[in-house]
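Have a look at the structure that comes next, please.
With one protein chain removed, the remaining protein chains of the complex are shown where they sit.
For chain A:
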Amino acid sequence: MDTKNRLKDDCLTSVNSAVLSSIFLCSVMSFSVMANIPDESPKELLQTVPAAAQVCLSCHGVNGEGLGVVGPRLAGLSSEYIAAQVSHFQTGFRQNPTMMAMAMTVQGDNIKVVSDFFAAKPVAEIKLQYRGDKVVIDDIGEKLAYQGDWQRDIPACTSCHGPSGIGAGQFPRLAGQEPTYLKNQLLAWQSGTRKGDVDNMMGSIAKKLTAAEIDALTQYFSAQK
């Protein structure tokens, strides 16, 4: 446990310095991650991580499992979605100081390498809920997820994100994602600091959500694990 925490702290420090300084420091950081990980991970595991993906591990975990508030889960996302997000951070469609700096370190063919690597990581199987399984839904998050609110032209989340929000293609998995991350993303869509969706589809939905609904959706989808 101590080693793990130390590793986490080291990485966080490194992340901060990278943000404050330059891309050069990012590569220093990724070096420090490489130097640290063998302490707790079997060598074989590390060898399966492509060099270009090393920079991601400190915040997203060796298996893309996510590290709480430090970084969201990447496992369960499609390769094409991850690749699009890397490019969105590079072009400013998405705003996050750390990720904007980190994304710049992944360029060209490496974007696909990194995306494929995390997309291939397994997620735990969950009990799936399909549309119509419940007719009357009391929880406002679950109700929006399966029925939407068409009085305000809000479609059911699961009509694009799939049963239980497991996602595919350009529609990210919501099931089991970090709650803080989910909430921040809905807020970012709402305020317009996150963009890059075709025809502003997600942005226009998020703008209609109330604060209570964002909390309820966060709660609902993060609990699907």
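Convention: contacts are C-beta pairs under 8 Å (C-beta built on N, C-alpha and C of every residue); 3 or more make two chains touch, one makes a residue touch a chain; residues count from 1.
Simple rule for what comes next: contacts and distances are computed from a predicted model.
Of the options "Protein LplC", "C-type cytochrome", "sn-glycerol-3-phosphate transport system permease protein UgpE" or "ABC transporter ATP-binding protein", which is the UniProt protein name for the chain that has been left out of view?
"C-type cytochrome"
If the hidden chain were put back, which of A:Ala145, A:Ile166 or A:Leu186 would touch it?
Residue touching the chain left out of view: A:Ile166.
Residues of chain A in contact with the chain that isn't shown?
Contacting residues on chain A, toward the hidden partner: 128, 130-133, 135-136, 147-148, 150, 153-155, 158-164, 166-171, 197-201, 204-205.
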